[in-house]
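With one protein chain removed, the remaining protein chains of the complex are shown where they sit.
When the chains are written out, they are named A and B in that same order, and each has its own residue count from 1.
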Amino acid sequence: MREKIIIGLAAFSGALLAWNMNTIFTALPDELNQGAIYRIIYFHVPANILGMVGFGLGMLFSIGYLVTKNLRYDALAASVTEVSLVFASIGLATGSIWARIIWGVWWAWDYRLTSWLVCWLIFGGYLMLRRAVDEPNQRARFAAVVSILGSVNAYISYKSIEWWNTQHPQPVLSIRNGGGMAQGMEAPIWWNLLALACFSAILVMVRMRQESFANEIDTLRRMAHAQ
Amino acid sequence: MFLRQVWTITTKDLHSELRTKEAWNASIAFSVVILLLFSFAFDPSSEQIREFSGGLLWMTYAFAGALVLNRSFAREVQNDCLDALIASPVSSAALFVGKALANFSMLFAVELVSLPVFVLFYNVPWGAAQFLPMLLVLVLGTWALTVIGTLFSALTVNLRLRELMLPTLVYPMMIPALIAAMTITTNLLAGSPVGFGIRFLVAFDIIFTLLAVVFVDTVLVG
Partner (left out) sequence: MKSTPFAEWRTLSDPEISVNRNVQYMLLGLGAAWLIMFIYVVLITLRERKLRKELDRVRHMVESASTDR
């Protein structure tokens, strides 16, 4: 069943991604001020949304673990956080390349960029911490605490473009009262978000299965030792 | 009851620290040396120094603080003191708050010693007008460092790779508070309005203190 869902999602997100790339390159004109480079937004924004939402979900699953002490929640939190970190990396990389053209520098230390880099570091530390602890319950507890504390920073990063006057653009999407884009230009962001969300769902499912493999290996090893 | 337990832990920690003065000496020596080293990196007499004076000061405190905070729970590992503390009727929250208060007073003392050194070395313009606001920033910023440092000291105490994990987790967590404290300090020393920072720092302190008190039991006991 899981295999079928994965294959179905993969086909759907692959087709949608291809269609989106087609729209982005052939149907949409260059932006007036920025030229061709603005197309980076179609990956930059969805990837960062997925990263931020993923860190938030990771926090919810971590709370779920702490409440229920069920290790499945911990595996879910770990998988979601790892995949979110990949998307956060995409967001940082694409943003940096865009900034090189538009700002003339690869990086600016404004609040948005800094706080998002801090998030990236914290959740990178989260994954390192998971490797440093062997006992599954202890690992789950420690990781959950880091995830919950770290998501405070994810929220700071989310709000930073409203709280401070950052070099990073203010909200442009219509759901955050931005409305800074023409109708036809905003829609592909959402379509690409959907495609990438399906893709990340596949990654999370694969990661979850790997967690259960690792669990099984652990149990079998312990059995082998007990004999 | 809770307050008395907190007080017991705080005085216990301060007593044992005063007996050896290990962390205290290391921290003071480190902060003075690092202030000295920074003076080679920048020209301390230039006008520019005003622009990063706050940054220098808080970097020094963050690193010097790590020396105090790292040892907070690690010193209880010898002779299984930590297990005894957890088994004692003192609640984890009281243990945490007690240790945080002890760390706070130690770190604050280190800061009070190194602040004059900083003012002296870097020709920082210093007036009576700056004194009280600066004290407020010191208290708020130091409390932020202490809460995060103490919680992660508890979290990493039994970890292999403790020396690696502690800084990789602690410093990124501290960065928002450090940035706020740095900008306020710089603005104060330059005589410009402090702005948004104080509110942010207060909110940061409250949120992380609450989170730490709630989750310290999860970290220590499970």
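Here is the rule we use: a contact is a pair of C-beta atoms (placed from the backbone, for glycine too) under 8 Å apart; a residue touches a chain by one contact, two chains touch by 3 or more.
The structure presented is a predicted model; accordingly, all values stated were derived computationally and were not measured.
*Asks:* Please work out which displayed chains the absent chain touches and list them by label.
*Replies:* In the entire complex, chains touched by the missing one are A.
*Asks:* In the complete complex, the non-displayed chain touches which residues of chain A?
*Replies:* Residues touching the hidden chain, for chain A, are 33-37, 39-40, 43-44, 47, 83, 86, 89-90, 93-94, 97-98, 100-104, 162, 165-167, 169-171, 177, 180, 199, 203, 206-207, 210, 213-214, 216-217, 220-221, 223-224, 227.
Convention: only the chains that are shown with their structure count from here on.
*Asks:* Take the average of all CA coordinates in chain A, do the same for chain B, and state the distance between these two points in whole angstrom.
*Replies:* 32
*Asks:* Along chain B, where are the residues that touch chain A in the complex?
*Replies:* Chain B reaches chain A through residues 148, 151, 155, 159-161, 164-165, 168-169, 172-173, 175-176, 179, 196, 207-208, 211, 215, 218-219, 222.
*Asks:* Enumerate the contact residues on chain A facing chain B in the complex.
*Replies:* Chain A residues touching chain B: 66, 111, 114-115, 118, 121-122, 124-125, 128-129, 132-133, 137-138, 141-142, 144-146, 148-150, 152-153, 156, 163-164.
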